[in-house]
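Okay, handing you the structure first.
Complex shown without one protein chain; remaining protein chains in place.
The block that comes next holds chain A.
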Amino acid sequence: MTDNEVVLRLEDVVKTFPGVRALDGVQLEVRAGEVHCLLGQNGAGKSTLIKVLSGVHRPDEGRIEWLGGEFKPANPQAAMKAGIATIYQELDLVDDLSVAENAFLGHEPRRFGFVRRGYMSRHTRQILTRLGHGEIPPGRMVRSLPAAGKQVVSMARALSHDAKLIIMDEPSAVLAHDEVDNLFRIIRDLTSNGIAVIYISHRLEEIREIGDRVTVLKDGRTTAANLPARTTPTRDLVSRMTGRTIEYVFPEQSTQDRGEELLRVDGLGRAGEFADISLSVHSGEIVGIAGLVGSGRSELLETIFGARRAESGTVTVRGKTLRPGSVGAAVRAGLGMAPEERKSQALLLGEPIYRNVTLATFTGYARGGFTNAGKEIAEANRIADLLELRPRDVRRPVRTLSGGNQQKVVVGRWLLGDTKLLLLDEPTRGVDVGARAELYQVIRDLAARGVGVLLVSSEVPEVLGLADRVLVMREGRMVREAPAGELDEDTVLDLVMAGSLQAEEVTL
(Lines give C-alpha, C1' and ligand atoms only; values in the text may rest on other atoms or scores of the structure.)
Protein backbone atom coordinates (compact mmCIF):
# COMPACT_ATOMS: atom_id res chain seq x y z
CA MET A 1 0.00 0.00 0.00
CA THR A 2 2.65 2.46 1.02
CA ASP A 3 4.40 2.20 -2.31
CA ASN A 4 1.45 3.83 -4.03
CA GLU A 5 1.89 7.43 -5.07
CA VAL A 6 0.68 10.22 -2.81
CA VAL A 7 -2.36 11.86 -4.41
CA LEU A 8 -3.29 14.36 -1.74
CA ARG A 9 -1.04 16.21 0.66
CA LEU A 10 -2.04 18.90 3.13
CA GLU A 11 0.60 20.96 4.86
CA ASP A 12 -0.16 23.25 7.80
CA VAL A 13 -3.64 24.06 6.63
CA VAL A 14 -5.29 26.76 8.72
CA LYS A 15 -8.88 27.92 8.55
CA THR A 16 -10.31 30.45 10.96
CA PHE A 17 -13.83 31.61 11.54
CA PRO A 18 -14.56 34.59 13.72
CA GLY A 19 -13.74 33.53 17.23
CA VAL A 20 -12.48 30.07 16.41
CA ARG A 21 -9.53 28.47 14.66
CA ALA A 22 -11.39 25.55 13.12
CA LEU A 23 -8.24 24.21 11.49
CA ASP A 24 -4.99 25.05 13.16
CA GLY A 25 -2.27 23.32 11.23
CA VAL A 26 -3.56 20.14 9.63
CA GLN A 27 -1.23 17.64 7.96
CA LEU A 28 -2.69 14.89 5.86
CA GLU A 29 -1.28 12.54 3.31
CA VAL A 30 -3.47 10.26 1.23
CA ARG A 31 -2.17 7.66 -1.21
CA ALA A 32 -3.91 6.24 -4.23
CA GLY A 33 -5.89 3.11 -3.45
CA GLU A 34 -5.89 3.44 0.31
CA VAL A 35 -8.64 3.94 2.83
CA HIS A 36 -7.44 6.77 4.99
CA CYS A 37 -9.43 7.16 8.19
CA LEU A 38 -9.94 10.47 9.93
CA LEU A 39 -10.55 10.29 13.64
CA GLY A 40 -11.44 13.08 15.99
CA GLN A 41 -14.00 14.27 18.45
CA ASN A 42 -16.90 16.44 17.44
CA GLY A 43 -15.50 19.90 16.94
CA ALA A 44 -12.00 18.60 16.18
CA GLY A 45 -12.28 20.08 12.70
CA LYS A 46 -13.22 17.08 10.56
CA SER A 47 -16.23 18.80 9.01
CA THR A 48 -14.24 21.92 8.22
CA LEU A 49 -11.48 19.82 6.68
CA ILE A 50 -13.99 18.06 4.45
CA LYS A 51 -15.41 21.39 3.38
CA VAL A 52 -11.94 22.69 2.54
CA LEU A 53 -11.26 19.62 0.41
CA SER A 54 -14.62 19.76 -1.32
CA GLY A 55 -14.22 23.42 -2.24
CA VAL A 56 -16.81 24.88 0.14
CA HIS A 57 -14.25 26.74 2.25
CA ARG A 58 -10.92 28.15 1.23
CA PRO A 59 -8.05 27.72 3.68
CA ASP A 60 -6.39 30.84 5.12
CA GLU A 61 -2.92 29.36 5.28
CA GLY A 62 -1.11 26.23 4.29
CA ARG A 63 -0.80 24.24 1.13
CA ILE A 64 -2.92 21.58 -0.49
CA GLU A 65 -1.32 19.43 -3.15
CA TRP A 66 -3.54 17.29 -5.37
CA LEU A 67 -2.12 14.96 -8.01
CA GLY A 68 1.17 16.81 -7.92
CA GLY A 69 -0.25 20.30 -8.45
CA GLU A 70 -1.54 22.97 -6.13
CA PHE A 71 -5.23 22.58 -5.31
CA LYS A 72 -7.31 25.72 -5.04
CA PRO A 73 -10.90 24.94 -6.05
CA ALA A 74 -13.06 28.03 -6.47
CA ASN A 75 -16.22 26.14 -5.59
CA PRO A 76 -17.55 22.61 -4.97
CA GLN A 77 -18.09 22.05 -8.71
CA ALA A 78 -14.43 22.75 -9.34
CA ALA A 79 -13.39 20.23 -6.69
CA MET A 80 -15.71 17.67 -8.26
CA LYS A 81 -14.22 18.32 -11.68
CA ALA A 82 -10.75 17.90 -10.25
CA GLY A 83 -11.75 14.46 -9.05
CA ILE A 84 -12.58 14.93 -5.37
CA ALA A 85 -16.11 13.81 -4.52
CA THR A 86 -17.74 14.04 -1.12
CA ILE A 87 -20.52 11.87 0.27
CA TYR A 88 -22.04 13.79 3.13
CA GLN A 89 -23.60 12.23 6.17
CA GLU A 90 -26.94 13.70 5.27
CA LEU A 91 -27.08 12.52 1.70
CA ASP A 92 -27.56 15.34 -0.76
CA LEU A 93 -29.83 13.59 -3.20
CA VAL A 94 -33.01 14.91 -4.80
CA ASP A 95 -35.75 12.53 -3.67
CA ASP A 96 -38.05 13.14 -6.61
CA LEU A 97 -35.52 12.59 -9.36
CA SER A 98 -34.54 9.22 -10.72
CA VAL A 99 -31.38 7.34 -9.83
CA ALA A 100 -29.75 8.28 -13.14
CA GLU A 101 -30.76 11.94 -12.87
CA ASN A 102 -29.25 12.08 -9.41
CA ALA A 103 -26.06 10.39 -10.51
CA PHE A 104 -25.54 12.95 -13.27
CA LEU A 105 -27.05 15.92 -11.44
CA GLY A 106 -25.34 19.11 -12.59
CA HIS A 107 -23.40 17.51 -15.41
CA GLU A 108 -26.05 15.79 -17.47
CA PRO A 109 -24.77 14.51 -20.82
CA ARG A 110 -26.34 16.76 -23.43
CA ARG A 111 -26.72 17.02 -27.15
CA PHE A 112 -28.12 20.23 -28.68
CA GLY A 113 -29.30 21.23 -25.21
CA PHE A 114 -31.32 18.04 -24.75
CA VAL A 115 -30.40 15.55 -22.05
CA ARG A 116 -29.25 12.25 -23.54
CA ARG A 117 -31.49 10.16 -21.34
CA GLY A 118 -30.63 6.84 -22.92
CA TYR A 119 -26.90 7.40 -22.63
CA MET A 120 -27.28 8.67 -19.07
CA SER A 121 -29.33 5.64 -18.12
CA ARG A 122 -26.87 3.17 -19.69
CA HIS A 123 -23.91 4.87 -18.10
CA THR A 124 -25.59 4.88 -14.69
CA ARG A 125 -26.31 1.18 -15.03
CA GLN A 126 -22.64 0.56 -15.79
CA ILE A 127 -21.55 2.48 -12.72
CA LEU A 128 -24.10 0.74 -10.50
CA THR A 129 -22.95 -2.63 -11.80
CA ARG A 130 -19.40 -1.64 -11.03
CA LEU A 131 -20.55 -0.83 -7.50
CA GLY A 132 -22.10 -4.29 -7.29
CA HIS A 133 -25.64 -2.96 -7.39
CA GLY A 134 -26.69 -3.51 -10.98
CA GLU A 135 -30.11 -4.44 -9.66
CA ILE A 136 -31.03 -0.81 -8.87
CA PRO A 137 -32.99 0.47 -11.87
CA PRO A 138 -31.61 3.82 -13.14
CA GLY A 139 -35.16 5.03 -13.75
CA ARG A 140 -36.33 4.42 -10.17
CA MET A 141 -37.20 7.41 -8.01
CA VAL A 142 -34.59 7.91 -5.31
CA ARG A 143 -37.39 8.48 -2.76
CA SER A 144 -38.36 4.82 -2.97
CA LEU A 145 -34.87 3.51 -2.17
CA PRO A 146 -33.78 2.48 1.32
CA ALA A 147 -30.97 4.43 3.00
CA ALA A 148 -28.33 1.98 1.82
CA GLY A 149 -29.55 2.28 -1.76
CA LYS A 150 -29.40 6.06 -1.58
CA GLN A 151 -25.83 5.83 -0.44
CA VAL A 152 -25.00 3.69 -3.46
CA VAL A 153 -26.54 6.39 -5.67
CA SER A 154 -24.38 8.98 -3.93
CA MET A 155 -21.33 6.91 -4.76
CA ALA A 156 -22.53 6.48 -8.31
CA ARG A 157 -22.59 10.25 -8.55
CA ALA A 158 -19.01 10.41 -7.34
CA LEU A 159 -17.97 7.86 -9.94
CA SER A 160 -19.91 9.64 -12.69
CA HIS A 161 -17.47 12.48 -12.11
CA ASP A 162 -14.61 10.07 -12.47
CA ALA A 163 -13.54 10.82 -8.89
CA LYS A 164 -10.06 9.79 -7.79
CA LEU A 165 -10.69 10.61 -4.15
CA ILE A 166 -13.98 9.97 -2.38
CA ILE A 167 -14.58 11.49 1.03
CA MET A 168 -17.15 9.63 3.12
CA ASP A 169 -18.50 11.39 6.18
CA GLU A 170 -19.82 8.76 8.60
CA PRO A 171 -21.29 6.65 5.83
CA SER A 172 -22.25 3.84 8.18
CA ALA A 173 -24.37 6.04 10.44
CA VAL A 174 -27.47 5.54 8.29
CA LEU A 175 -26.87 1.86 7.65
CA ALA A 176 -27.93 -1.32 9.37
CA HIS A 177 -25.25 -3.77 10.44
CA ASP A 178 -25.24 -6.02 7.40
CA GLU A 179 -25.50 -3.07 5.03
CA VAL A 180 -22.18 -1.88 6.38
CA ASP A 181 -20.55 -5.06 5.08
CA ASN A 182 -21.93 -4.22 1.68
CA LEU A 183 -20.51 -0.71 1.92
CA PHE A 184 -17.10 -2.16 2.80
CA ARG A 185 -17.23 -4.45 -0.20
CA ILE A 186 -17.85 -1.44 -2.43
CA ILE A 187 -15.03 0.50 -0.79
CA ARG A 188 -12.59 -2.38 -1.31
CA ASP A 189 -13.65 -2.50 -4.92
CA LEU A 190 -13.03 1.21 -5.36
CA THR A 191 -9.61 1.12 -3.76
CA SER A 192 -8.53 -1.84 -5.83
CA ASN A 193 -9.12 0.41 -8.83
CA GLY A 194 -6.72 2.97 -7.40
CA ILE A 195 -9.34 5.30 -5.98
CA ALA A 196 -8.43 6.80 -2.61
CA VAL A 197 -11.02 7.01 0.15
CA ILE A 198 -11.06 9.30 3.15
CA TYR A 199 -13.27 7.54 5.67
CA ILE A 200 -14.71 9.28 8.67
CA SER A 201 -16.35 7.30 11.42
CA HIS A 202 -16.71 7.20 15.16
CA ARG A 203 -16.80 3.43 15.17
CA LEU A 204 -13.35 2.10 15.88
CA GLU A 205 -14.21 -1.44 14.83
CA GLU A 206 -15.05 -0.16 11.35
CA ILE A 207 -11.78 1.65 11.09
CA ARG A 208 -9.99 -1.53 12.09
CA GLU A 209 -11.81 -3.46 9.43
CA ILE A 210 -11.71 -1.17 6.42
CA GLY A 211 -8.94 1.35 7.14
CA ASP A 212 -5.34 1.29 6.00
CA ARG A 213 -3.98 4.31 7.78
CA VAL A 214 -5.36 6.69 10.37
CA THR A 215 -4.87 10.40 10.92
CA VAL A 216 -6.13 11.82 14.19
CA LEU A 217 -7.33 15.39 14.63
CA LYS A 218 -7.76 17.26 17.87
CA ASP A 219 -8.74 20.91 18.21
CA GLY A 220 -8.04 21.53 14.53
CA ARG A 221 -4.56 20.02 14.66
CA THR A 222 -3.14 16.75 13.44
CA THR A 223 -2.09 14.93 16.59
CA ALA A 224 -1.04 11.72 14.86
CA ALA A 225 -0.60 10.96 11.19
CA ASN A 226 -0.48 7.75 9.18
CA LEU A 227 -0.90 5.31 12.03
CA PRO A 228 -1.55 1.76 10.88
CA ALA A 229 -5.29 1.26 11.19
CA ARG A 230 -5.28 -2.37 12.20
CA THR A 231 -2.51 -2.52 14.72
CA THR A 232 -2.53 0.77 16.60
CA PRO A 233 -3.90 0.07 20.08
CA THR A 234 -7.29 1.60 20.83
CA ARG A 235 -5.87 3.25 23.90
CA ASP A 236 -3.40 5.16 21.75
CA LEU A 237 -6.04 6.31 19.29
CA VAL A 238 -8.39 7.48 22.01
CA SER A 239 -5.68 9.29 23.89
CA ARG A 240 -4.63 11.13 20.71
CA MET A 241 -8.22 12.19 20.20
CA THR A 242 -9.03 13.25 23.70
CA GLY A 243 -5.77 13.84 25.43
CA ARG A 244 -7.24 11.44 27.97
CA THR A 245 -7.17 7.69 28.07
CA ILE A 246 -10.80 6.73 28.22
CA GLU A 247 -12.52 4.15 26.14
CA TYR A 248 -16.15 3.23 26.12
CA VAL A 249 -16.05 3.36 29.86
CA PHE A 250 -19.37 2.76 31.48
CA PRO A 251 -19.97 4.04 34.96
CA GLU A 252 -20.42 1.53 37.74
CA GLN A 253 -23.68 -0.35 37.63
CA SER A 254 -25.87 0.94 40.38
CA THR A 255 -26.60 -1.59 43.06
CA GLN A 256 -29.72 -0.03 44.45
CA ASP A 257 -32.97 -1.93 44.32
CA ARG A 258 -35.37 -0.96 41.65
CA GLY A 259 -38.23 1.15 42.87
CA GLU A 260 -41.88 1.28 41.96
CA GLU A 261 -43.08 0.45 38.46
CA LEU A 262 -43.12 3.65 36.41
CA LEU A 263 -44.08 2.45 32.98
CA ARG A 264 -46.09 -0.51 31.85
CA VAL A 265 -46.67 -1.20 28.19
CA ASP A 266 -49.23 -3.89 27.36
CA GLY A 267 -49.72 -5.47 23.93
CA LEU A 268 -48.76 -2.28 22.10
CA GLY A 269 -48.91 -2.50 18.31
CA ARG A 270 -49.03 -0.55 15.07
CA ALA A 271 -49.62 -2.27 11.73
CA GLY A 272 -46.42 -2.69 9.73
CA GLU A 273 -44.21 -1.32 12.51
CA PHE A 274 -44.36 -3.51 15.60
CA ALA A 275 -46.80 -5.85 17.27
CA ASP A 276 -47.76 -7.07 20.73
CA ILE A 277 -45.01 -5.35 22.69
CA SER A 278 -45.15 -5.55 26.46
CA LEU A 279 -42.53 -4.16 28.77
CA SER A 280 -42.08 -2.33 32.02
CA VAL A 281 -39.62 0.18 33.43
CA HIS A 282 -39.14 0.77 37.13
CA SER A 283 -37.99 3.83 38.91
CA GLY A 284 -34.17 4.02 38.89
CA GLU A 285 -33.88 1.39 36.20
CA ILE A 286 -32.27 1.63 32.78
CA VAL A 287 -33.89 -0.60 30.20
CA GLY A 288 -32.15 -0.95 26.87
CA ILE A 289 -33.73 -1.96 23.58
CA ALA A 290 -31.37 -3.51 21.06
CA GLY A 291 -32.35 -3.96 17.43
CA LEU A 292 -31.50 -3.08 13.88
CA VAL A 293 -32.65 0.01 12.08
CA GLY A 294 -36.11 -0.97 10.86
CA SER A 295 -36.84 -3.34 13.72
CA GLY A 296 -39.51 -0.97 14.95
CA ARG A 297 -37.63 0.30 18.00
CA SER A 298 -37.84 4.02 17.20
CA GLU A 299 -41.49 3.64 16.25
CA LEU A 300 -42.12 1.86 19.55
CA LEU A 301 -40.52 4.67 21.52
CA GLU A 302 -42.49 7.33 19.66
CA THR A 303 -45.72 5.42 20.24
CA ILE A 304 -45.06 5.14 23.98
CA PHE A 305 -44.48 8.89 23.97
CA GLY A 306 -47.73 9.49 22.08
CA ALA A 307 -46.06 10.92 19.00
CA ARG A 308 -47.64 8.03 17.11
CA ARG A 309 -51.07 6.72 17.96
CA ALA A 310 -51.14 3.16 19.24
CA GLU A 311 -53.47 0.93 17.26
CA SER A 312 -53.67 -1.66 19.98
CA GLY A 313 -52.51 -2.00 23.55
CA THR A 314 -52.02 0.48 26.36
CA VAL A 315 -49.31 2.62 27.92
CA THR A 316 -49.64 3.05 31.68
CA VAL A 317 -47.52 5.46 33.70
CA ARG A 318 -47.64 4.96 37.46
CA GLY A 319 -51.00 3.27 37.31
CA LYS A 320 -52.59 5.81 35.01
CA THR A 321 -53.32 4.83 31.41
CA LEU A 322 -52.22 7.48 28.91
CA ARG A 323 -54.48 8.78 26.20
CA PRO A 324 -53.08 7.30 22.98
CA GLY A 325 -51.55 9.68 20.45
CA SER A 326 -51.15 12.57 22.87
CA VAL A 327 -47.65 13.87 23.53
CA GLY A 328 -49.12 16.41 25.93
CA ALA A 329 -50.58 13.64 28.11
CA ALA A 330 -47.24 11.82 28.13
CA VAL A 331 -45.30 14.93 29.10
CA ARG A 332 -47.78 15.76 31.86
CA ALA A 333 -47.40 12.22 33.17
CA GLY A 334 -43.64 12.86 33.45
CA LEU A 335 -42.32 11.33 30.24
CA GLY A 336 -39.59 12.94 28.18
CA MET A 337 -38.09 11.88 24.87
CA ALA A 338 -34.83 12.66 23.08
CA PRO A 339 -35.69 11.68 19.49
CA GLU A 340 -33.41 10.07 16.97
CA GLU A 341 -33.12 13.00 14.54
CA ARG A 342 -31.80 15.90 16.57
CA LYS A 343 -32.03 18.61 13.98
CA SER A 344 -35.38 17.81 12.45
CA GLN A 345 -37.16 16.49 15.53
CA ALA A 346 -35.75 18.22 18.54
CA LEU A 347 -34.05 21.56 17.99
CA LEU A 348 -34.91 25.10 17.04
CA LEU A 349 -31.56 25.68 15.39
CA GLY A 350 -31.80 29.46 15.12
CA GLU A 351 -32.95 29.92 18.70
CA PRO A 352 -30.62 30.34 21.68
CA ILE A 353 -29.45 27.30 23.61
CA TYR A 354 -31.38 28.24 26.72
CA ARG A 355 -34.69 28.39 24.85
CA ASN A 356 -34.00 24.95 23.44
CA VAL A 357 -33.20 23.61 26.87
CA THR A 358 -36.41 25.01 28.32
CA LEU A 359 -38.60 24.16 25.32
CA ALA A 360 -40.61 21.64 27.32
CA THR A 361 -40.59 23.55 30.59
CA PHE A 362 -40.76 27.30 29.86
CA THR A 363 -44.46 27.32 30.71
CA GLY A 364 -43.54 26.17 34.20
CA TYR A 365 -41.24 29.14 34.80
CA ALA A 366 -43.77 31.57 33.38
CA ARG A 367 -46.07 33.53 35.62
CA GLY A 368 -49.45 34.60 34.30
CA GLY A 369 -48.42 33.71 30.77
CA PHE A 370 -45.29 35.85 30.89
CA THR A 371 -42.02 34.03 30.30
CA ASN A 372 -39.22 34.41 32.81
CA ALA A 373 -36.05 34.64 30.72
CA GLY A 374 -33.82 35.21 33.76
CA LYS A 375 -34.97 32.04 35.45
CA GLU A 376 -34.75 30.10 32.18
CA ILE A 377 -31.18 31.22 31.59
CA ALA A 378 -30.26 30.32 35.17
CA GLU A 379 -31.74 26.85 34.79
CA ALA A 380 -30.11 26.39 31.39
CA ASN A 381 -26.79 27.41 32.91
CA ARG A 382 -27.23 24.79 35.60
CA ILE A 383 -27.84 22.15 32.93
CA ALA A 384 -24.93 23.42 30.88
CA ASP A 385 -22.63 23.03 33.89
CA LEU A 386 -24.01 19.60 34.67
CA LEU A 387 -23.48 18.36 31.12
CA GLU A 388 -20.26 20.32 30.51
CA LEU A 389 -21.73 22.01 27.48
CA ARG A 390 -19.18 23.62 25.18
CA PRO A 391 -19.25 26.49 24.41
CA ARG A 392 -20.86 27.46 27.67
CA ASP A 393 -22.73 30.61 26.60
CA VAL A 394 -26.40 29.61 26.64
CA ARG A 395 -27.42 32.64 24.61
CA ARG A 396 -25.70 31.33 21.49
CA PRO A 397 -27.88 29.80 18.80
CA VAL A 398 -27.97 26.01 19.02
CA ARG A 399 -26.91 25.88 15.36
CA THR A 400 -23.37 26.85 16.37
CA LEU A 401 -22.86 23.77 18.57
CA SER A 402 -21.25 20.51 17.53
CA GLY A 403 -23.40 17.39 17.23
CA GLY A 404 -22.50 16.03 20.64
CA ASN A 405 -23.24 19.29 22.37
CA GLN A 406 -26.53 19.60 20.51
CA GLN A 407 -27.39 16.16 21.86
CA LYS A 408 -26.60 17.37 25.36
CA VAL A 409 -29.08 20.18 24.85
CA VAL A 410 -31.77 17.69 23.85
CA VAL A 411 -31.11 15.41 26.83
CA GLY A 412 -30.69 18.43 29.09
CA ARG A 413 -34.18 19.57 28.16
CA TRP A 414 -35.65 16.67 30.09
CA LEU A 415 -33.41 17.09 33.11
CA LEU A 416 -35.46 20.17 33.94
CA GLY A 417 -38.91 19.81 35.32
CA ASP A 418 -39.95 16.56 36.91
CA THR A 419 -39.30 14.00 34.22
CA LYS A 420 -39.83 10.59 35.74
CA LEU A 421 -39.19 8.49 32.69
CA LEU A 422 -36.80 9.37 29.91
CA LEU A 423 -37.03 7.81 26.45
CA LEU A 424 -33.70 8.04 24.65
CA ASP A 425 -33.47 7.18 20.97
CA GLU A 426 -29.85 6.75 19.85
CA PRO A 427 -28.56 9.25 22.42
CA THR A 428 -24.94 8.94 21.31
CA ARG A 429 -25.30 8.91 17.53
CA GLY A 430 -22.68 11.21 16.09
CA VAL A 431 -21.34 11.96 19.56
CA ASP A 432 -17.62 11.65 20.12
CA VAL A 433 -16.00 9.34 22.62
CA GLY A 434 -15.36 11.95 25.29
CA ALA A 435 -18.86 13.36 25.20
CA ARG A 436 -20.22 9.82 25.18
CA ALA A 437 -18.66 9.00 28.49
CA GLU A 438 -20.15 12.19 29.89
CA LEU A 439 -23.58 11.31 28.54
CA TYR A 440 -23.34 7.81 30.01
CA GLN A 441 -22.56 9.30 33.37
CA VAL A 442 -25.50 11.69 33.06
CA ILE A 443 -27.84 8.82 32.26
CA ARG A 444 -26.59 6.79 35.20
CA ASP A 445 -26.89 9.77 37.54
CA LEU A 446 -30.47 10.23 36.43
CA ALA A 447 -31.25 6.62 37.20
CA ALA A 448 -29.58 6.96 40.58
CA ARG A 449 -31.95 9.86 41.26
CA GLY A 450 -34.88 7.54 40.59
CA VAL A 451 -35.61 8.41 36.98
CA GLY A 452 -36.51 5.46 34.76
CA VAL A 453 -34.74 5.29 31.41
CA LEU A 454 -35.81 3.46 28.28
CA LEU A 455 -32.93 3.49 25.84
CA VAL A 456 -32.72 2.54 22.18
CA SER A 457 -29.35 2.10 20.55
CA SER A 458 -27.87 0.41 17.50
CA GLU A 459 -24.63 -0.11 19.36
CA VAL A 460 -24.90 -3.31 21.28
CA PRO A 461 -22.02 -2.59 23.68
CA GLU A 462 -23.79 0.59 24.66
CA VAL A 463 -27.02 -1.20 25.48
CA LEU A 464 -25.18 -3.92 27.39
CA GLY A 465 -22.90 -1.53 29.22
CA LEU A 466 -25.52 0.95 30.24
CA ALA A 467 -28.74 -0.94 30.79
CA ASP A 468 -29.82 -2.98 33.78
CA ARG A 469 -32.19 -4.99 31.66
CA VAL A 470 -32.08 -5.58 27.91
CA LEU A 471 -34.91 -6.17 25.45
CA VAL A 472 -34.04 -7.41 21.99
CA MET A 473 -36.29 -6.46 19.08
CA ARG A 474 -36.39 -8.00 15.65
CA GLU A 475 -38.81 -7.16 12.87
CA GLY A 476 -41.28 -5.46 15.15
CA ARG A 477 -41.32 -8.17 17.80
CA MET A 478 -39.71 -8.57 21.18
CA VAL A 479 -37.56 -11.69 20.93
CA ARG A 480 -35.70 -11.72 24.23
CA GLU A 481 -35.67 -10.07 27.59
CA ALA A 482 -32.88 -10.57 30.09
CA PRO A 483 -30.78 -8.77 32.69
CA ALA A 484 -27.80 -7.14 30.97
CA GLY A 485 -25.39 -9.36 32.88
CA GLU A 486 -26.80 -12.52 31.32
CA LEU A 487 -26.22 -11.40 27.73
CA ASP A 488 -23.07 -10.78 25.74
CA GLU A 489 -22.54 -8.95 22.49
CA ASP A 490 -22.45 -12.05 20.31
CA THR A 491 -25.69 -13.41 21.74
CA VAL A 492 -27.48 -10.12 21.16
CA LEU A 493 -26.10 -9.77 17.64
CA ASP A 494 -27.23 -13.29 16.83
CA LEU A 495 -30.73 -12.52 18.10
CA VAL A 496 -30.86 -9.21 16.30
CA MET A 497 -29.58 -10.44 13.00
CA ALA A 498 -31.23 -13.85 12.77
CA GLY A 499 -33.31 -14.14 9.65
CA SER A 500 -32.76 -10.54 8.71
CA LEU A 501 -29.89 -11.04 6.29
CA GLN A 502 -32.00 -12.28 3.41
CA ALA A 503 -34.68 -9.71 4.06
CA GLU A 504 -32.19 -6.84 3.86
CA GLU A 505 -30.67 -8.20 0.67
CA VAL A 506 -34.03 -8.09 -1.06
CA THR A 507 -34.86 -4.52 -0.10
CA LEU A 508 -31.57 -3.13 -1.32
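The working rule: contacts are C-beta pairs under 8 Å (C-beta built on N, C-alpha and C of every residue); 3 or more make two chains touch, one makes a residue touch a chain; residues count from 1.
We adopt the following convention: contacts and distances are computed from a predicted model.
Chemist: So one subunit is absent here. Using its UniProt record, which name fits best from "Aldehyde dehydrogenase small subunit", "ABC-type multidrug transport system, permease component", "Na+/H+ antiporter subunit C" or "ABC transporter"?
Modeler: This omitted chain is identified in its UniProt record as "ABC transporter".
Chemist: Quick one: say which of A:G220, A:P352, A:G412 or A:G452 touches the chain that got left out.
Modeler: Within the whole complex, the residue contacting the unshown chain is A:P352.
Chemist: Name, in rising order, the residues on chain A that touch the hidden chain in the full complex.
Modeler: 16-19, 57-58, 60, 305, 307, 327-328, 330-332, 337, 339, 344-352, 355, 359-360, 362-363, 366, 369-371, 395-397, 400, 413
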